[in-house]
Each structure stands twice: as C-alpha cells, then as structure tokens.
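First comes the structure, then the notes that go with it.
In this view, the complex is presented without one of its protein chains, the others remaining in place.
Each chain gets a letter, A and B, in the order it is written, and its residues are counted from 1.
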Amino acid sequence: MSDAIQMIVMPKWGLAMQEGMVAQWHVAEGAKITKGQEIVDIETSKIANVFESPISGTLRRLVVKDGETVPVAYLIGVVAEESVTDAEIDAFVEDFKANFVFDAAGAGGPEPEDATTAAGRIRYLEMGDGEGAPIVFIHGYGGDLNNWMFNQEELSAGHKTYAVDLPGHGGSTKDVGDMGLRGLAAAVVAFMDTKDIAKAHLVGHSMGGATALLLALEQPDRVASATLVAPAALGDEINMDYINGFIEEKRAKKLRPVLEMLVGDPSLISKDMVEDVLKFKRLDGVDAALKKLRDALMPGGKQAGSLRDGLAGLKVPVQILWGEVDQVLPVGHSEGLPASIKVTRFAGVGHMPHMEKAAETNELIRALAG
Amino acid sequence: MQLSRDDLLEAYRKMRMIREFEDAVHEEFSAGNIPGFVHLYAGEEASGVGVCMHLDDRDAIASTHRGHGHCIAKNCDERAMMFEIFGRKEGLCGGKGGSMHIADMSKGMMGANGIVGGGPPLICGAALSAKYLKTGGVAIAFVGDGASNQGTTFESYNLAKVWNLPAIFVVEDNGYAESTASKWSVAGSQVDRAKGFGMPSYDVDGHDFFAVWEAAREAIERARNDGGPSLIHSRLNRYYGHFEGDAISYKAPGEIEKVKAEKDAIMLFRNRVSEAGLLDGPAMDAVDKACRERIAQVLAEAKAGAMPTEADLLTDVYTSAY
Partner (left out) sequence: MPKKTYRQAINEALRQEMERDHRVILMGEDISGGMGAPGEQDAWGGPLGVTKGIMPVFTRDRVLDTPITESAFIGAAAGAAATGLRPVAELMFVDFMGVCFDQIFNQAAKFKYMFGGKAVTPLTIRTMYGAGFRAASQHSQCLYPLFTHIPGLKVALPSNAYEAKGLLATAIRDDDPVMFFEHKAMYDDEAEVPDEAYTIPFGEANVTREGDDVTIIAFGRMVNFANEAADNLEKSGISCTVVDPRTTSPLDRDTILETCEETGRVVVVDEAHPRCNMATDIAAMCAQEIFGALKAPVKMVTGYHCPVPFSPALEDLYVPNAAKIEAAVREVAGKGH
C-alpha cells in the first residue's frame, strides 16, 4: 500500500462485533477530515455510535454507502493525497475487495486473556503499545471490559492499555468474598502486580471510578493519573431502583427499563445489550457477587464510605466527567470539589459519558494521560 | 446372628399388626367405607417381616399392589397408613396416593406400586445409590409371581448382576397373578431363572418366618459385603382376593381354609417359639391385644379424619419452581 493512500475500516466495538452498518456519513467525498473528527454513524446489533476518524487527510472515497453492512475491518472509506488519481483509488478499492478475508474468530481484534492474581482470576483485554505508564480501565457495577469499546482502542494509539473485569464481573472470578471498595482496589493492584505495571493512568467508571479514586488517595505511587467517569463514593445518594433492578430482573422485558436508566437516550440500549447483561447474570456466582457488593458498598440503600473528605490531599492529577442527566449517581456529587480537580459535565448525557460522549471522553483522557 | 427375645417379640408384633390391619381394612371395605381398590397382605406376613427384620432406614424396599404388609414391616406408621387408605389429609401420603401408592421415603419404603413389575428397576437405582454413596445399605424389590414375568423384572436381574448391586429380589408367589395360576403362567422356576442370571437363589416356604428370615439373612449379608444380588422365591398364600371384592371363584373350594388351618404364618410362628420356649403364650397374647386395640384406635381416628381440600389438589406436583 502506498503511504499516499490510507484506509478507514469498519471498527470493532466490543468482542462480539463481527459486522456493522454504516448508518450515515457526516462528511462527503472530498472533505478534509481530521483525526478524532466524528465522520460516520455506525450501528451494530449491540450498539449505535458515532465513529471518529482515526486519521487526518482528504476523504477521497466513501466505499460503503449509508445503510450498507460490512464485516469488521472492511474498507469503508479511503483517505488519499491530492496527487493520487481516481484510477489509482479505484484499483486500490478493487484490490482490497478481491483480497479481503473475513476473520470471523478474531474479526481483527485482540481477545481477552485471564491473569492469575492474588485476588483470583482476572480477565483483561490488552491493546496498544507505548512508552509511558499504561492506561487501566475499570468498569462500574455490573459492567465489564466491553464497556470501554469506544475508548480503549482509540487510546491504544500511544499507550499500552488494559481493560479489566473486576471480581464478580465479566470473565473474572465470581468469588468476591467480603470485598468492599478496598477489596476491589486491592484486586486492581493485584492485577497490576501480575502484569508488572508499576504505575498506571486509571480510568474508572462509577464503582470503578471510586476504586480508582481510592487508589489515587491511598497508593499514589501506583497511580499516574485518574479519570473518574461518574464516580461513586462522592456522596451517599444512589438510585437503588437501578441497582436492585439490575440484580433482580431476569427477563429482557423487565431488565430493559432498568438499563435505560443508564443513558440519556434510551434508544442506545439495544436488544443485544440487554441479552448480554442477562447472559452475565446467569453465570454461576454472579447473583451472589452482585448482592454482596451491593450490601458492602450500599448498605441500607446509601453509599458507604464517601472519599470526598480526602480529596484535598490528592497527590496525583484527577479529573471527573459526569453526565447532567445521570439517573444512577446524581451529577451534584461533582460539585464542591477542590479546584485542582477538573470537572467536565455533559448536557443530555446519562451515567455512561464514556459511551454516550466517547470522543470527548477520549479527548479528556488523552489530555490527562498524555 | 441370632434372633433375641426382643427380636422375636417384634417380629411377632409386626405380623400380628399386619393381620389386624388387613382384617380391619377388609371389614371396612366390605362395609363400603373405603374408596378405590385395596389388595390385602393377610396370610403373607411371614415373608415381608422375615425379610425386613434385617433392614434399617438406610435400606430401601419397593413393594407391590399388596403393599400394606411391607409398609408395616418397614416401620411405616400404621396410623398414617390407615388415614391414607381412607383418603384423609393426615394420611402417610396426604391422601394423594392411597393404598396402591402408599410410601414413606424416610423409612426407605419406596412405595406400593400400581404397575406390576414397577419396583425392580427402582431398587436397582436405590442399590446404586447405596453402593455409590457407600452407605452400606441394600435395596429389595418385593414382586409377585405376576411381576416375575414382566420384562422389567428380568432386565433388573440382569442389570443388578452386571453392575454387582446390593439388590435382592423377593418373589412372593401366592399362586395367583390376579386370577391366573402361577403354575400355568410361570415357565420354568423362579430359582432357575435366578441361576440363569448367575444369581444365588433360595426357595423358601413363605409361611415360615424362620425360613424366610434365614434366607434373607444370607442374601442381605452377601449384598452388604459387595457380593451382588440374590433372589428369594417365597411360596405363600393370600387369604383374601386379588383385590377386595374379588369373589375368588378361581380357587378350589376349601383351598384357603386348608392353608389357614395348616400353614397360617402366625400360628406356625407361635407354635415354633412356644415349643422352643423362646416366647410364652401370655406375652404373645398381650401383643395380640395391643395390636387389636391399636388398630381399633387408628381406624376410629382415620374414619373421623379430615379430608384434603381443594388447596391440596395442585400441591406436591413439583419440588422446584414451576
């Protein structure tokens, strides 16, 4: 491939994604695009989201038109310098189509692995490479490493990144013992120890945000920076209807409205997302783990152990992101914090800014983590 | 192994209790007080009791249509049994099983069975449980001469032998499968059938408690010591019809009376222990009186017992959520 011609391909969002539909291009052929620019809406059976350009240049060809579905890693657009002729682009596209082989098993992406840690089996997804401290993503209550599908790959350009499944979640051990926040933090450290990660940029969401914050406060030598997305443990309120509904609802129809509390726009919750949560909840040990964590972290329906008082003594850079229509943790918890903590709020966004406003979130993480 | 005086008294008590129980059921059925079908064990007492005297709660038995005697021999509560036969809520099975399905799993009594030949496969399973869980238990199928011709019975002989199970098959041959004579319906002999499967077998006079007890002792000991299955052919007679209401016209005139006079199991037992000086008459008379009074009492209570209600109709179908 000539350096003069660059490919934009169907991204892989989440482990299960094998194909995606180009719902709508935001840019026309011939447009100058920049890396990070929102260029196309892509839909999968699990999720719909806007795709940011991974490269800069002139978008010479829209290979896949609106409404068409193609496999992961399939060429959807061509960026090329002015000097490249249309004929050369035609030839390039034809060549791609002739040689494209869909790798269903891998679909182009890395697979998660298991680490045996002091806290038991921890599943993680490793991506990217870089010199500095790696980024470690920590999901929230009931989540897993797939929650970072719009962030991890993006931030892997320039960083080694790890998304982990906390104990009781995803593919990690379901034995949470009597783990509270401190136990979750210990599990993250145990994972870092296993992977020889001396220091990491932590990105944590909700319960994972509280976990990252606790580490920033208590083990600053292991934390290069912390980006906290709608973090827990900054106040005592929490929507227990969400937590209990998440635990109790066993049917897709009943679970859907619970999951819709997560986001500003309920249409973001796809049928497959609901199905995936049900599949997770059916795993042996998950129900018990979720209940134990709930009882440890939210006894009596209130969050235990606010970390707010310690924030003034933070020794590492910390920023906070929050959606203004968060229905799980009130956005008000982002108020009254020390000035050293940068707070970014997103209008119309719910509890999942990293999914609902992925581009902005990625930008903010990049800004802090370098 | 010897029978102590207490053992003998207990064996006698059980045989007498069965007789009193069945006689009472016979009378009540004739009077129209008992619904459905009942099949009575009177006359066969020595067989069930002779076998079950060797058993405890870790051992399982499967019974036949004619199950009341096996229940009593296996320590089921005669009060709850009587309630069951009257279809009462306090019955051993809550009134849902009745005479033909009377059971008490906690006593290892896996049920009378409405299906002829239903029991042998089940006790292969109970024997497998005992073997696998190393309880030291054995499992026993009582089958009639009728069930002895069912394929399930033969298949169970084979499986018990192939798996070397602690299983014993007791063929209680009362001469008639319903109205059909076993000397016509059974080809070959019960013990030869057992030999065909490589099983040790015993041919005993089922009226003789001691003969049954001795054969069962050997078979059960073998089973408990991982020696595999055995068969006991217990030849005996029933005093009543196949079911209550059976006119028994297929039997010869005087056939039953002759057995009662010459081979009655309880009479034989009394004579034997009296002659040997093992038990005295007054002691056994006292047992007779106690059994009579007990049955009269449970009968009166059962007749006065409450029926199950509509609330009971749909319970006990499933254990886990449905």
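Basically, contacts are C-beta pairs under 8 Å (C-beta built on N, C-alpha and C of every residue); 3 or more make two chains touch, one makes a residue touch a chain.
If you're wondering where the values come from, they're calculated on a predicted model, not measured in any experiment.
Undergrad: Tell me which residue among B:Gly43, B:Gly69 or B:Gly91 touches the hidden chain in the full complex.
TA: B:Gly91
Undergrad: Which one touches the absent chain: B:Gly69, B:Gly111 or B:Gly241?
TA: In the full complex, the listed residue that touches the missing chain is B:Gly111.
Undergrad: Residue-wise, where is chain A in contact with the chain that is not depicted?
TA: 15-16, 105, 171, 174, 250-253, 271, 279, 282-284
Undergrad: Please output the residues of chain B touching the missing chain, sorted low to high.
TA: Touching the chain left out of view, chain B contributes residues 60, 62, 91-97, 101, 103-106, 110-111, 113-115, 118, 120-126, 128-130, 132-133, 139, 151-152, 155-156, 158-159, 162-163, 315-322.
By our rule, only the chains that are shown with their structure count from here on.
Undergrad: Compute the distance, rounded to whole Å, between the mean C-alpha positions of chain A and chain B.
TA: 70
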